[in-house]
Every structure is written in structure tokens, then in C-alpha cells.
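Note that one protein chain is taken out, while the other chains of the complex remain in position.
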Amino acid sequence: MAVMLPNIMKNLFSRPETRLYPAEERILYPHTRGHIEFDADKCNFCTLCSKKCPADAIKVDRANKTWTLDGYRCIVCAVCVEDCPKEAIQMIEQWRTPAFSKTVEVYEGPKPEEKQPEA
Amino acid sequence: MAKIVTPFGPQHPVLPEPLQLNITYEDEKVVSVAPAIGYIHRGLEKAGELNDFPQNVFLVERVCGICSFMHGMTYCEAIEDIMGVEIPPRAKYLRVFYSELSRIHSHLLWLGLLADAFGFESLFMKYWAIRERIVDLMEMTGGHRIILSASCIGGVRRDLTDEQISIIEKTLLEVKNELDHVTPVILKDYTVKKRTVGIGVLSKEEALTLGAVGPVLRASGVAQDLRQTGYEAYGELGFEPIVETDGDSYARAVVRAREVYQAIELALEALHHLPEGEAQVKVKGNPNGETIQRVEQPRGEVLWYVKGNGTKNLVRMRVRTPTYAHIPALLKMLPGCEMADVPVVTLSIDPCISCTER
Partner (left out) sequence: MSFEAKQITPEQLINETQQMFNEGYRFVTATCVDEIEQFRIIYSFDRETELVNLEVAIGKEEQLPSVSGVYLCAFLVENEIKELFGVNISDIAVDLGGRLYMIEGADPHPMTRKEKKKAAKGVKKNG
């Protein structure tokens, strides 16, 4: 017990190690892998990300120009972020929030027919 | 005296993972032990044959939560070995750094759990508070608290900036300072000694014939550590294995408590000698051939066998993890000890059942 005594004394008079959570939030580091965000305008639907993804979380449909992310399968490894030739995927520090049910995010790119009038 | 059989686990307060030991007691003495594993077999080796080999890096990191980086690293080393890829020197030093960071985190976690196993809760919290700072460092560098995903085939994905290096150096020195207050408790405290000295003794001969590895082997007086083989940058960093001779639970705790200091030294040393240059080389082609790679993890030696046939799928991927090698040793340690010592002895091998069953 004698060896532990200095630690106990220190504990009694020092600040708590924990944070008062809702009041004091943890500062996230700039390179934390939180979740990925997709920008449909930059993507050219090359399907590279869906081939490289180790967790099979991305489905890309080249014909219909849809990009689907199963966010609850994603292991936030950042492979898609590194490998995307168009830099259409971004890593955001904030973690995904808990949810009651699993959802899939579907993004649609501009359809070729619709794109022409715009241009 | 009548014999009774009591199951220890699969759910037990000291076991973070499901391992069942059917223990036969005579009075309160353990007579014999029959293990039962298989609660969390995930078929990971088979899954490794279905994925592409670069995707496997992320799969193998999930063999074990604690030695995550080192499994990924060993797998990458194996693939690099087959493909004849030489990784840049900076990557070698970074791998040493990340390995040692994992080792510090794993040993601190274990020392906390050991304290918890014999009911020393304040010590447990103290250790975990210190560990939290290492975990923060991991998040700062690797981007995740536990699963670093820092290793990739051809080097290291996460390079360090000078600013990060100075933060790491400062934090590691602070951690060392804090440990100076806590480690004497494990080494000298009366309660701790009472619960660990002479408990679960494994002699040198038994350790060798039963195939014990890592800290368990070194606590039994065998100076063997795979880092001596000088993989990655260990050959250039200079290193002596830490050995104790008693072979009891106390010796195993002492080996780990001292290895934390050694790991801090090695991590600082690796950062100090960090060469300039690239941390990653591009790797083209598919592996064709087979190899065996061994690395010293926090829990001991891990062996990876990888065989590729020139396609992007592997033919066979196998891992023998340290706890797998420790189960026969555990069956030898337990008989003869008291019922109340079973948790301490079981914990003293640092069991990691997810690793064992894969």
C-alpha cells in the first residue's frame, strides 16, 4: 500500500482525467478518419473506388450514374479517398453518429441527356 | 476428496473475450484443465483467399484489435518478400515506431487488466489513464484510436510531420514520467506480490517444450525475442531482450512493465533516426510464391504464411498467433494453483482469443 500512497494523494488533489462530456468536447485531430463524404459533381463513375474498397461498401452503377454508399459497412480505411482519380471522396474528421436503423446513401450524378442542355 | 468440475468462462469478468476452461478442482486446488475454444471463429483465413491481396491488409488488421498494426505489417512484409519489393528506409523506421506504439498501448492495457484481475481497481484506472494518451497519439498519427491502418504493401501510408514528431516526443516523455510513479506499484507493492509471486510457475524447460513465446518465454529465463533478428529497422537500433528467471505471474508482469520502458526508448530512438525521403513505393503486379514471416508482437511471436499464385487472390493465408502457442502452456500452469488464482494465471499469458481463433 505504501507504494501506492503517493499516487492516491496525487489523485485526491488533481483534476479528473475524464472530460465533462456534453460541456467539454474532445478536439478531433486533423487526420482522424471519421467518415467519408462524396461529391457527385466531381465523380466520373469510373467504379475504381468500388473495386478497391475492402469492405464492399461502395456500389457504383456506371450506366445509371448512381453512387451508393453503405455507410455502416464502411470501415473508414480511406482507400477510396486515396485512389479516386477525381478526388470526389473526402475524409471528414467527425464520426458518424449512432442511428436506429442502417441506411444507404444514394447519390445520382448528372444524366448525360440532362447534361447537354445545361452545357 | 470429491472432485468438482467448474467452468471458467466463456463469460467471466476478467476475460474480455470468450475462452472456456473446464477446471477440475479437488477442494480448492486445481487438478486438471480442459480448454474449449471456438466461440469466435470467424473464418478469417478463408476470407483472405476470397479478397484481393491489397484488400487483405485491412482484413488482417482485424485479426486482433490490439496487435492490429503488427498483423497488417507482417502481412505486408510477407507480400513484399514474395514480390521482392524493397521498402524505403523511412518506412522501416516508421514501422518500428508504429509497432512500438502498439506495444506500449498493449502492455499498458494488460498491466491494467492484471491489476483488475486481483481487484486493484485504482491501479487499473491509473494504467488506463496513461494508455489513453498513447491511444490519442495513435489517433493523431494513424487517424484511428486502435486500427491504425498505417501499413500498406510497399511502405507506410501515414507519414509523420515534424510538428507531429515533436508532439509525440513530448508526450512519450510525459508518459514515461507518469509511469515512474505507477510502475513501482507493480514491482514492489505487497498486495501485488502476494497475488503473483510463485503463482502459475512455468520452468524454462517446460516453456520451451510447450512452445511458449514472447513475454511468457522471456519470463521463464529464455532470452529470445524476434526483434533480435533485426527485421525492419530493429537491426540498426540496437536492442537487448528483457529476461526474468522466475517464470511465475510476477515475472511475466515485470517483463511487460520493463518492456514498456524499452518500447518508449525504441520509439523515441526510431523517431530520432528517422531518415528523410519517401515512405511508400508503388507496387505493381501480383504475388507469386510462398513465404513465412515472423514478427515479435506484444504477446509474442506471430507467424504468417502467405502463398500466391500470380493472381490477385491468394492461395493460402495462415496466421499462428501468440495466444495459440500459449494455450498448452496455460494448461500446464494452472494445475496446482488455488481457485482464486485462476483468473490471475489465465490473464498472465495475456490471452487474446480473437487472435487465436481468427
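Labels A and B are assigned to the chains in the order they are written; within every chain, residues are numbered from 1.
Just so it is clear, contacts are C-beta pairs under 8 Å (C-beta built on N, C-alpha and C of every residue); 3 or more make two chains touch, one makes a residue touch a chain.
Because the structure is a prediction, the values reported are computed rather than measured.
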item: Sole contact to the chain not displayed, among B:7, B:119 or B:289; value: B:289
item: Contact residue for the chain not shown (choose from B:11, B:161 or B:209); value: B:209
item: Missing-partner contacts on chain B, residue numbers; value: 37-38, 41, 43, 45-47, 49-51, 81-82, 84, 208-211, 224-226, 228-229, 289-292, 294, 301, 303, 305, 307, 313, 315-316, 318, 320, 324-325, 327-329, 357
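Methods note: only the chains that are shown with their structure count from here on.
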item: Length of the line joining the C-alpha centres of chain A and chain B, rounded to whole Å; value: 28
item: Complex contact set, residues of chain A against chain B; value: 1-4, 6-8, 10-11, 17, 29, 31-33, 52-55, 75-79, 82
item: Residues of chain B that touch chain A when the two form their complex; value: 51, 54-59, 122-123, 125-126, 129, 132, 139-141, 143-144, 147, 149, 157-158, 181-182, 184-185, 188-191
